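Below is a structure I'd like to ask you about.
Of the protein chains in this complex, all but one are displayed in their positions.
Per-chain numbering from 1; labels A and B assigned in written order.
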Amino acid sequence: MTAVTATPAHQEAGAIRAALPQLAPFLGILALAVMLPFISNDYWALIGTRAAIYWVLVSGLNLVVGFAGHLAIGYVALLTLGAYTTSVLVAGNVLPPVPVFAALPVAAIVGAMFGVIVGLPALRLRTFYFAMSTLGFATIVTQIALAWQSVTGGGIGISGPEFPAPFNTAWGFYFLCTAFAAFTTWMSANIARSRFGRALIAVRDAEVAAEATGISKPKMLIAIFLFAGALAAIAGGLFASLQTYITPDAFTFDLSVLFFIAILIGGRGSILGPMLGTIILTILPEIAAPLAAWSTFLYAVLLLVIVLVMPGGIAALLDFRNRRPLASNRAILPRPAALADIVRQRAGGSALALRDISLSFGNVRAIDRLDLDVAPGQIHGLIGPNGSGKTSTLNVISGYYAARAGTMTLGDAALPPGMPALRAARGIARTFQTPRVIGEASVLQNVMIGGTIEGRASFVEAMLSLPRNRQDERMLAAKARGLLGVVGLEPLADVRADRLQHSELRFIEIARALMLDPDFLLLDEPAAGLSSDEIERLAGLIKAISGRGTGVLLVEHHADLIFDICHQVTVLNLGRTLAAGTPAEIRVHKEVVSAYLGG
Amino acid sequence: MLASILASGLAAGAIYALVGVTYNTMFSTSRVMSFTAGQLAMLGGVFGSMFTLKLGMPIVVGLLLTLIGCAIIGIITEFVAVRPVLKSLDQHLYVLSTLALALMIQQVAAIKWGTEPQPFPRLIGLGSGVFDEKFWLPVVACAITILGLEYLYRRTLVGRAFVAIAEDNFAARALGLPERNLRVASYALAGVVGGIAGFSGGELLLAFFANGALLNFYGFVPVALGGLGNNRGAVVGGLALGLFQQAANFLVGGIFSSVAVFALFIVVLLAAPQGLFGASTARRV
Partner (left out) sequence: MAISRRDVILGSAGALGAATFSFPKPAIAQTEPIKIGCLAAMTGPSSAPTIGFNRGVYFAADAINAAGGVKGRKLEIVMRDTQGDPTKAVNATQELISQAKVHGIWGPLNSGEALATTPIMARAKIPNIHPCVVETLIDTTKFPNAFRMAPSNSQWDDAVRNYCLNILKVKKIAVIGDTTGYGVTAVGASVAAFKKDGADVVYQANIDATQPDMTPDLLRAKNAGAEVIVVWSVTTGMEARMFNTRAAMNWDVAFVGHPSLSSGEIAGLVEKPANWEKVYAIGYKSVSYDGAGKLPAKTQDLVDRLAKAKVAMNDTLLWWIAGGIDAIELFAKGVETSGSTEGPGIVAYLNSLSKYPGYFGDYTFNPTQHNGYPTDEIVMSQASTARNGTFALAPGYT
């Protein structure tokens, strides 16, 4: 356990040093923001304030669009909502007038609630559908603002809230909004760097793998919709104050497009990029005033160019680290012995048992009355020709398919059919036939995703970077680094995963699965595409894993590997058990030899 | 009163249905939902008005040129916004690229054509009151288009190739079908369908740049209701939407009718994400 509990103080200092290059641009922008009053006039105060307010909204929306990958193009709806809520509360149209600093939190709560309502369709709807539904919300909110004249003032609108001194001057308000912007940057960065931020990207880019690690998509999404909604509403309150007066026609679709495009220009999964994008898009129409009529057209061209030519956005341009070439002759050198430092030693434990499992797709029987037992500390091979039901069996165990009949038990407890996101908590981890890793995240982050459910800090703790979250992060990072050492990928920890070779991705998946310290590990053709050297090292690794007491279910085509390391082998054909026994028994089993081993 | 709700509801519904078919036609060969569908219908009206009124061409020539113009815009959509992002379909970049193109089309129309609705010529001059041609023309156009498409898909070689690609892109390519050319053709066809929607609905909706965004949404609702790629579902959904919307206009008034339409849209989508006539999704793992 030494690697996990390495001295925090030393690590903290190291972490700050490591984070400095990433922190520097933000500090630079902040320094420029603080200098602005000394080099310009009230006009630039206004533009600066506007950029800060837009960023308050975009920093939240960025988690929805850039991290979770949901194309919310109608977020002006929440800006409108926040602007009206704040203004109406301060004006006292419904309740007695409220001071603006009390109205803003109320607006944030209302915004958070509506953020979930606007976002809810994302749980069920696919991309284009979701984009359309947010667009619809944007129209509706304006219509309601128009119609609800007694409260919103209808078309004549309502005065924006006025802030008390010292925030009632152009520069006072500018600094207030800049402070808000800095604070939301910090919060959204905290979320992005926590296990919640990684989980969002995992749901976006590898949803199936995310489920297998126990990440609950609805919970994740609701948390960020609350967050983004609250920030958008606060931005709305500030926006209303900046505008001095709001009418429904101030909340144009162009504004929504600006927020959305700022994120995409900035680049997915980045915070600096969208921030620069927001600043650029706020200033661009001002310095290109003669082109005012064409500003939306320019945004659109920019969007198209970004999508077609530079899908990574500004963030990819600034990502110098990942342009350094990787060594081409690198080898994967696992150190299975190091497993002892990270994975606990199990003694005994309960077995995973399948009884009478059947599964069909339409009229095709994928699995037909299958019995299977995987004992702790044993390696159980599952072989058979293509279409014999091997992967289907794994999918039934990990809950992606609900079996039509039969039971699954883990020890004495039943394993409910379906519900893949609950398997990780039961100690079952798996890898996939085609590796499902997040290309845009680093190798280390990919592995850390495996431990998401081990974190104890809540979303709010992560948002505010409270001690428990920092502990989680240290624990997960140390464990992930340790496991990368075990699978032999430690030197590549900080490299983007999409730059790796196929065989390396397979080992990342194993490391990710081990993050759970699983009782059972399901490996789906881990040797496919590996060289013979690599297969040999893989065999050593798998043996070491089972040596810690973990039961391994190994689906494989490489007969040599199966016979070399398995304690038990089950041979499937057409969804049925053709033979089961020790490798030695299977090797001489007549039907197996003639049907499958071809000997 | 009922007659006028029926007339305008069916007319608007037929236009929505045609835009829905435009969505479906593009989707069938490329698995892409394009934001340009509504813009194509808007251009149908704008081009029609431009050729026949501004340039004074005969109606038939104007129609022909309008459809050619829309087909070209459809092909441009394929080349600019669809083809480059097809290889990474799972990243859904098409949502962004087609949105960008749609915004560009709308903005150019607004600046070059003007931001006020402009007149559209009377095409035949037949009927009055609830039987005015502006009400029944879109319905007739919709019926003819649907019958034409059915004929194309069932009886012609090209149409069958479309269907083959729509059902299994991979297998169709393996059979040696010229998938890329067929896709371009389907985008041209989608342009024509959109053009028909805009042209036949021109008298009702006028030649107005903002119709694009409007039809984008109202044309998408039938697709969502009827299920992706299901033209018959789109027609049923479109007509239902048109009638519902006009009835809501009548019953609750202008402001709340769009709220009503949207509420219906969200409720149906949440209850039946695949649409009322849609099939379930493919395997995930």
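The rule is simple: a residue touches a chain if its C-beta (ideal position, glycine included) is under 8 Å from a C-beta of that chain, and two chains touch if they have at least 3 such contacts.
Just so it is clear, the model here is predicted, and its values are computed rather than measured.
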Q: Could you run through the displayed chains and say which ones the absent chain touches?
A: A, B
Q.
Tell me which of A:Ala31, A:Ala102 or A:Ile156 is the one touching the absent chain.
A. A:Ile156
Q | Touching residue (missing chain; options B:Val95, B:Ala197 or B:Leu214) | A | B:Leu214
Q.
From the list A:Met113, A:Leu146 or A:Ala595, pick the residue that touches the absent chain.
A. A:Leu146
Q: For the chain that got dropped from the picture, name the residues of chain B it touches.
A: 1, 4-5, 7-8, 11-12, 53, 110-111, 115-119, 122, 128-130, 132, 135, 204-206, 208, 210-211, 214, 246, 249-250, 253-255, 257-258
Q | Hidden partner chain, residues of chain A it touches | A | 37-44, 46-47, 50, 143, 146-147, 149, 154-157, 159, 242-250, 252, 254-255, 285-286, 289, 292-293
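In the analysis below, only the chains that are shown with their structure count from here on.
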Q | Whole-Å gap between the CA centroids of chain A and chain B | A | 35
**Q.** Complex contact set, residues of chain A against chain B
**A.** 69, 71, 73, 120-121, 124-129, 131-133, 135-137, 139-140, 143-144, 146-147, 207-208, 253, 257, 264, 293-294, 296-297, 299-301, 303-304, 306-308, 311, 361, 391, 395, 400-401, 432
Q | chain A contact footprint on chain B (complex, rising order) | A | 33, 80-81, 84-85, 91-93, 95-97, 99-101, 103-104, 107-108, 111, 213, 217, 220, 224, 255-256, 258-259, 262, 265-266, 269-270, 273, 283-285
